[in-house]
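Yeah, one chain of the complex is gone here, protein chain that is, but the others are all in their spots.
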Amino acid sequence: MNNKDLSASGLFVATFRRDLVLAFRRKSELVNPLIFFLMVITLFPIGVSPEPDFLAELAPGLLWVAALLATLLSMESLFKADFEDGSLEQLLLSPQPLFMVVLAKVSAHWLMSGLALTLVAPVLAVMLFLPFEGMPGLMLSLLLGTPTLSLIGAIGAALTVGLRRGGVLISLLVLPLYIPVLIFGSSAVQAAITGLPLGGYFALLGALLALALALAPLATGAALRISVSG
Amino acid sequence: MAYKWLPRWFFQLASPRWCYQITGQLIPWFAAISGLLVVSGIIWGLAFAPPDYQQGNSFRIIYLHVPSAILAQSFYMLMALAGAIGLIWKMKVADMVAKSVAPIGAALAVLALLTGAIWGKPTWGSWWVWDARLTSMLVLLFLYLGVIALNSAIESETTAAQSTAVLALVGLVNIPIIKYSVEWWNTLHQPATFKLTEKPAMPPEMWVPLLVMVIGLYMMFGLALMLRLRNEILLRERRASWVKELLAVKA
Partner (left out) sequence: MAFESFADFIDMGGHGLFVWLSYALGIFTIVGCIVQPLLQSKAIKRDLRRRFRREEGSA
C-alpha cells in the first residue's frame, strides 16, 4: 500500500484487492466451502429420505442451514493467515481506520464464500426438488443474507484468532447470532414457493444487513485489538 | 479518567478489597432475607395458592419457571453491563463480576428450560415444544455457553475478560433481534400460541407468591453471585498484602 492510498476508499480497495490476490494464490482452498455445501445437502436424502415431496418441503430451510454452516466453516481463515505471519499486528498498529480494513477483508472473504454459495445454490436446490418458484427467493435471500453472516462471523473469527483450536469455538459463539438471518432467509424462500409477496422479507434481511454493516466491523476491530495484544 | 458526575462509591467499587469487605457484610443479610422469602414463597405457592382453572396443580411450576426465566435474562444484562464497565474503565472488579455471573445465569437458563419443559408435558402433552419463549431461552443459554467457553479458552485473564465482554455486548444487542425473529417464526408455525402463564387477570392469591419468589430468588442468586465474586477476588488478589493478613488471622 503506497502513500497515495490514504483515503478511506483507497484503503478499502487496496485491502480488498490484496485479500483477493492472496485468496487466489490458494485456489484449492477456495472451493472447500462449496464442496462442504454440496456434501451437507447430500447427507439428507441419504440419511433421511430421498422422496421428492419430503425433500421439497425441507429444501428452503436445508439450503439455508447448509449455506450457513459452510460460511461458518470458512470464517476461521479470515484473519488466521494474517495473524500468523504478523501482518495483522502491522495493520492494527497503522493509523488506518480499522473499520475500513475489516470491511474490506470481510467483503473479499464474502466474495469467495457467501457469493460463491449463492451462485451454486440453484444447482443444489434442483437436487432437493425445490419448486422453480422458489429460486428467485432463494438467490435473493442468500444474496442479502450471506453478507450479514460473513459480517457477524468476522466477530467470532476476531475473538478467537489468537487461539490454537478456534474453529469449533467460532461456531459456538456465532450460531446463536445467526438465528434471525436464518429465520427470515428461509421464510423468504418458503414465501416464494407459496407465491406470497417477498418485499417484507427482503426489507427485514436488508435491515439486518444494514445493522451488521454499521456495527459488526466495530466489534470485530475491538476484538482484533484485544486478541492480538493478548 | 475520573468523571465528576459519578458517585464516590462507583470508584470505591474498583477496589477488590473494598468489594470483599462489603460483600462480607451483605451476605448474612441476603441469606436471612432471601431464605425467608424463598421458603415462604415455595410453601405459599405449593400449598396455599389456588390451583389454576385450566391447568390444575401443574400451574404451581410457575413459581419456579417465571422467576428463573426473569433472572436468566437479567443476569445476562448484568454480565454485559459489568463487562462493558470493565472494558471502558478497566476495572478488575467489573471483570470479576462478569465472570462470576456467567455460570449462575447459565444454570438459571437451564432451570427455566427444564421447568418449562416439565410444565409442558401435562399442559401440551409433550416433553418439549418449540414455542417462542422456550426457544428464546434456549438461544439465551447458547449465548451464556459461548461466553463461558470463550472465557475458558483464553489463558490470559485480562484478555479473556475483554474478549468475553465484547462477546456479551454483541449478544446483548442481538437479544431483542433474536426474540423478535423467534416470535415471528413461531406465529408462522403455530396457529394459536398457548401461554404458560395467565394474563394479568391472575388474582392476588396467585401473583403475590410469584412476586415473593421473584424477589427472594433475586436475592438468593445475588447471594450466590457474591460468594463466587469473593472467591474470584481471593484468587486474583492473592499476592496482595490484605489477602495474606486476612488468611493469616484465621490460621
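Here are a few things to note about the model shown:
To keep things simple, chains are lettered A and B as they appear, and every chain counts its residues starting from 1.
Note that in this section contacts are C-beta pairs under 8 Å (C-beta built on N, C-alpha and C of every residue); 3 or more make two chains touch, one makes a residue touch a chain.
Computed from a prediction, not measured in an experiment: that's the story for all the values here.
One chain is not displayed; in the complete assembly it touches the shown chains B. Only one residue from B:L36, B:I88 or B:L114 touches the chain missing from this view: B:L114. Interface residues of chain B facing the missing partner chain: 38, 42, 46-51, 56-58, 60-61, 64-65, 68, 104, 107-108, 110-111, 114-115, 118-119, 121-122, 217, 220-221, 223-224, 227-228, 230-231, 234-235, 238, 243-244, 247-248, 250-251.
What we mean here is this: only the chains that are shown with their structure count from here on.
Rounded to a whole number, the gap between the C-alpha centres of chain A and chain B is 32 angstrom.
Here chain B touches chain A in the complex through residues 139, 142-143, 145-146, 149-150, 153-154, 156, 158-159, 162-163, 166-167, 169-171, 173-174, 177-178, 180-182, 184-185, 188, going by the rule given at the top.
Only residues 155, 159-160, 162-163, 166, 169, 172-173, 175-177, 179-180, 183-184, 187, 208, 211, 215, 219, 222-223, 226-227, 229-230 of chain A touch chain B when the two sit together in their complex.
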